[in-house]
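The complex appears here minus one protein chain, its other protein chains still in place.
The letters A, B and C name the chains in turn, as written, and every chain counts its residues from 1.
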Amino acid sequence: MTAVPTSPAPLTKKDYKTDQEVRWCPGCGDYSILNAVQGAFAKLGKQLHETVIVSGIGCSSRFPYYMETFGFHTIHGRAPAIATGVKTSNPALDVWVVTGDGDAMSIGGNHFIHAMRRNVGLKILMFNNRIYGLTKGQFSPTSEQGKVTKSSPLGSVDYPFSPIALSLGAGGTFIARGIDVFGPHLEDTICKASAHKGTALVEIYQNCNIFNDGAYKGFTEKEVRDERILYLEHGKPLLFGANKDKGIRFDANFQPQIVTGADLDKAFVWDETAANVAPAMALATMSEGEFPVPVGVFRRREKPNFETGIQAQITAAKSKKKESIRDLLFAGEIWDVS
Amino acid sequence: MTAVPTSPAPLTKKDYKTDQEVRWCPGCGDYSILNAVQGAFAKLGKQLHETVIVSGIGCSSRFPYYMETFGFHTIHGRAPAIATGVKTSNPALDVWVVTGDGDAMSIGGNHFIHAMRRNVGLKILMFNNRIYGLTKGQFSPTSEQGKVTKSSPLGSVDYPFSPIALSLGAGGTFIARGIDVFGPHLEDTICKASAHKGTALVEIYQNCNIFNDGAYKGFTEKEVRDERILYLEHGKPLLFGANKDKGIRFDANFQPQIVTGADLDKAFVWDETAANVAPAMALATMSEGEFPVPVGVFRRREKPNFETGIQAQITAAKSKKKESIRDLLFAGEIWDVS
Amino acid sequence: MQTSNTTAGTEKGLQDLDQIVIRFAGDSGDGMQLTGDQFTRTTALMGNDIATFPDFPAEIRAPAGTLPGVSAFQLRFSSFDIHTPGDAPDVLVAMNPAALKVHLKELRKDGILLLNTASFSALDLKKAKYEKDPRTDGTLDGWRVIEVDLEARTLEALATSKLDNRGKERCKNMYALGILYWMFHRDMAPTEKAIAQKFAKKPELVEANLMAMKAGFAYAETTEIFQTAYRVPPAQMKPGTYRNIMGNQSLCLGLVAAGQKAGLQLFLGSYPITPASDILHQLSTYKHHGVVTFQAEDEIAAVCSAIGASYSGSLGITSTSGPGMALKAEAIGLAVMAELPLVILNVQRAGPSTGMPTKTQQADLLQAMYGRNGECPVAVIAASTPADAFEVGYEAVRIAVKYMLPVIVLSDGYIANGSEPWLLPDPEKLPAIPVKFAPEGQPGTKFMPYARDAQTLARPWAKPGTKGLVHRIGGIEKADVTGNICYEADNHQHMVDTRAQKVANIAADIPPIETIGPRTGDVLVLGWGSTRGAITASTLRLQKDGHKISCACLRFLNPLPNDLGDLMRGFKKVVLPEMNKGQLAMILRAKYLIDVVSFSQVNGQPFKSHDIHAFLQKTLASLGSTRDAGSAKETRR
Partner (left out) sequence: MQTSNTTAGTEKGLQDLDQIVIRFAGDSGDGMQLTGDQFTRTTALMGNDIATFPDFPAEIRAPAGTLPGVSAFQLRFSSFDIHTPGDAPDVLVAMNPAALKVHLKELRKDGILLLNTASFSALDLKKAKYEKDPRTDGTLDGWRVIEVDLEARTLEALATSKLDNRGKERCKNMYALGILYWMFHRDMAPTEKAIAQKFAKKPELVEANLMAMKAGFAYAETTEIFQTAYRVPPAQMKPGTYRNIMGNQSLCLGLVAAGQKAGLQLFLGSYPITPASDILHQLSTYKHHGVVTFQAEDEIAAVCSAIGASYSGSLGITSTSGPGMALKAEAIGLAVMAELPLVILNVQRAGPSTGMPTKTQQADLLQAMYGRNGECPVAVIAASTPADAFEVGYEAVRIAVKYMLPVIVLSDGYIANGSEPWLLPDPEKLPAIPVKFAPEGQPGTKFMPYARDAQTLARPWAKPGTKGLVHRIGGIEKADVTGNICYEADNHQHMVDTRAQKVANIAADIPPIETIGPRTGDVLVLGWGSTRGAITASTLRLQKDGHKISCACLRFLNPLPNDLGDLMRGFKKVVLPEMNKGQLAMILRAKYLIDVVSFSQVNGQPFKSHDIHAFLQKTLASLGSTRDAGSAKETRR
């Protein structure tokens, strides 16, 4: 046993660091995400021993090694299923899933949508770099059509998923987007996800500077950011631009339009808690080229959690019926032989 | 070899029947669906030998045995993946997938959403009886919350998927719903699906009279039908009721409302080809209790098919470069030893 | 069905027999499973030993009256200790021509055929693929045929009932049951009670069913066609309290009892599949024992959720059958790497692929042993009878927790749906299952997730939520002790060896192999799983004939018991009947270099003990073993 520093409450960012060397490529967006998560955890005062981080396989999925909490680096695509077992059997734990676009959208797509459907109390951070990083750069289900990679030398024919749209379709109750390079906004979004009781998804646009460098620079670079990013703010109109001089409204057929000038007051007022999912869907499926890219919370609706429902049945059954092992076995039609 | 009747063109419904005894429970909704499919195929003049029906496992998945076409009854949940292989390697074939709510939404959820995403030219008929029929009645991912079954004696805690919403979220290009007992409408919907080039999904509400009898009777029974069913008709307003005296409109926040009387002209005019998916999503997620149940085509958008793209690359590459086996092997840096 | 003596005192004759095999066969809709079940309960309560074998049709409903729609239930009861539900039935109840067609050939010569004549129209015959009426073309020659128009009789009997005709007709199985109750001198009271309970909310159904049963009983008693009733006196069973139990049920009870004893919350992650679904169903009813059941989206999620549960300090269980087992392979590998307890239940069915879901087989042994990438050893244990499944379920939990590893339990469709009287164990005497979660970490120390118990090599079970235990694990190779990722050659070799050694260590817990018969001799018959009954029966018979033959049934398949090699070497020949192509035989041959002879049958049906008997006889003959003349019947003990 080697000595490690003991951590007196309240915890600081540093307390969440482990003794493992961080093994992402220098310049990888994953570093900023790690930083934002540690920042959020410190803000929220998360206890190390009450937190479990479950990941799949991928560069992103190495995340747990760098967090001084319980960590389970599992197998490709299965983190939501494993985390569902963790959370359902012990709802007191604070359970996080860290995954990638390949891990969550490709091999793990089914567990992902079912976690959304069930509303298990998991916080899912999906690092979307639109590429398979760990296996050295094949296109992923979020890569744009025509992407040239080693497995698609003439350009990929696949259309990409919108993870936000997919999650909305699957019935997710908290769905948000952040970007690696927007640290404070990301930290804030992670805090919001943490506060949500049901399944919370944060899609995080992450730059893979080795295999998909600049995937997001069209809207993240300093010079273009203001014009290309749409911050979703609950209760506020959808405005963007350095001077908030542009807005998004929807026509009678829900088709999005950019408005300016006098029309600015027709900008849609964002309600992340709307009962019907259609406005969120309209935003999630806006063309990335034509429209600004929305970040922040697309949807937030409270609805009883899966694990709560399960454990409530157990508690009720237990209080209704006590049964010893003897009573359990010596039940039904029994008879004696002497 | 036993003799079978030869079929002179044009084909009739009967030509699609096989010599196998149909083995569904008497009264099962699957019979009506079989009938509608045979009717549609006859109408469309489908050639037996050009049609392949791939299914998974479930009562519904026995379907291929009763169709005098090529049929492949595969394994649980994998029919879309297998069919993708069939269609991609031979786009000339007319490839259908028959599946159930368990087969497609539970174990097969991932292949299902990826088929949608890729827009492979498959026609998917999903028999949704909101139950696992073949394994004798456990709740499925489309069963309503609280459903009491053998595996949920105190009521299931799971929330159901809306297969239509999920497909919309996954980027499906043709998404429709029919009902077993509405034979002609179903036949018509199947014809429309067949006409669509990309992936076409028809969700078919099907009564399992053994394990989930009456699941849909709240809106399918003769007496209530007119008031409870909303027929989606392209280019027409969303009206329902025996006298089309009720309509659906959406408020400024896309929330659906029922309108009557003077407001009837505010009813939303249905456009199944709308660019943005939000209106379809708004309809798909309307509460079944409060609102009428939409049937017909939710979405229809043309977009190049996956298999076409793949084969186009092959064709282009072939015409660009001819290579014999010798050229293939004797390539790169070679040297002679004598 | 051998007559032993005749008792006077009943109106008609009453004969004592020492055993009877009855098979009920009818359409899926005819209620044969229910009928068989009622007969079984009554007979169990009357003190006979009993064994049952339900033979379901394919999962999907076939059209009424067709061959694939036939459902059967065989039961054997006796006044001595029995091991199988019997080979050829003494009595066949055939509810329609299709049932007759499928099952008649198995009825033993001179056996009784109770034939429902209600549906012998040309169409009925055609559906059953009969060209002519079998009643008139000599087909039935050689059996004692009793023809009854069960539908007409039942309708008559229920003239006063409020049910419609269709409802009345559906009571015909109870009419048949009444006839059999009279024939075999059974008490109707338990069935009366059961039916009253079952239809508690529909009194008119209770009334009609019981009326039909009693009418059948009376009909048999009064009519001329039945000359004798038979009686099978109670068996001399070990003293104690008994309960009739089916395999899936008893497996569940074993798990729940073990969970209670260990003080662990059980978590079942499962996806329905024949013939394992009933485990999910049954465990779902034990919420009052804190059992969490999670119906997952597929088998992968099922096992993964169970791994997550074990990780968090519950006992994770997953249940499935062959195809589902194939899907779980990758995740089981993770559990092996993470060294977490996990119980995996495989109720085997006939494969490969979808195969024949309702038929039995034991061809998933090698999959259990080797069906994962890399060197990935797990413990493998097998249940051999419905009652044995209790102990096996219990033992699986004990081992998983003690050694911190996955345990695969093999059962099969024959065990799962078969039933037998179960001598209930004393709950106090069930083995202890000590669970030691890692204690809170001391400040200034670092928790070592792969520090090992010196004896078992188990790593600590560290429950998230416990202070000072934060650590990281995963499916990548880890350095021993620290659990950090490690790609070093020596470490990997050490970890591969350690994981193997952990499984090997379990052998220390295995009691000496119990044999039936001496530990040396001419032939040793080995078995595992549900072949046990047929093996035991044929061995006992051959022992009675004076042969030097013994048998043993292995519960532990990985690791194998330490004394197995020596035991085998004490015999001239080792024979291993398996419902596969010789899977355990292969493992034993490789390990011990002994010429274990595989006797294989892979047809979806359990072995018939007379087939095993014949094979063993041949084997004995080839060894020149002598044979005394003698009764071919199983011994009483």
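Throughout what follows, a residue touches a chain if its C-beta (ideal position, glycine included) is under 8 Å from a C-beta of that chain, and two chains touch if they have at least 3 such contacts.
Given the structure is predicted, the values throughout are model-derived calculations rather than measurements.
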item: Full-complex contact with the absent chain, from B:A195, B:A275 or B:L329; value: B:L329
item: Touch with the omitted chain, as defined above, among B:C59, B:V86 or B:I164; value: B:V86
item: Option from A:S151, A:T273 or A:T315 whose C-beta touches the chain left out; value: A:S151
item: Residue, one of C:R135, C:K572, C:R589 or C:H610, that touches the chain absent here; value: C:R589
item: Residues belonging to chain B that touch the chain removed from view; value: 1-4, 6, 18, 20, 48-50, 52, 54, 57, 64-65, 68-75, 78, 81-90, 92-93, 110-111, 114, 310-311, 313-314, 316-318, 320-326, 328-338
item: Contact footprint on chain A, counting only the chain that is left out; value: 21-26, 57, 59, 62, 75-77, 106-107, 109, 132, 134-136, 138-139, 141, 150-154, 156, 158, 210
item: For chain C, the residues touching the chain missing from this view; value: 57-58, 68, 321-323, 325-327, 329-330, 333-334, 336-337, 348, 350-356, 358-359, 361, 363-364, 366-367, 369-376, 474-477, 485, 487, 489-490, 492-493, 496-497, 499-500, 580-581, 585-587, 589-591, 593-595, 601-605
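Please note the rule applied: only the chains that are shown with their structure count from here on.
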item: Pair of chains ranked first by number of touching C-beta pairs; value: A-C
item: Cα-centroid distance, chain B relative to chain C, in whole angstrom; value: 40
item: Centroid spacing, where centroids are CA-atom means, of chain A and chain C in whole angstrom; value: 45
item: Centre-to-centre distance between chain B and chain A (centres being mean Cα positions), rounded to whole Å; value: 30
item: Touching two or more other chains - residue numbers and ranges from chain C; value: 287, 297-298
item: Per-residue overlap in chain A, given as positions that touch at least 2 other chains; value: 110, 114, 310, 313, 316-317
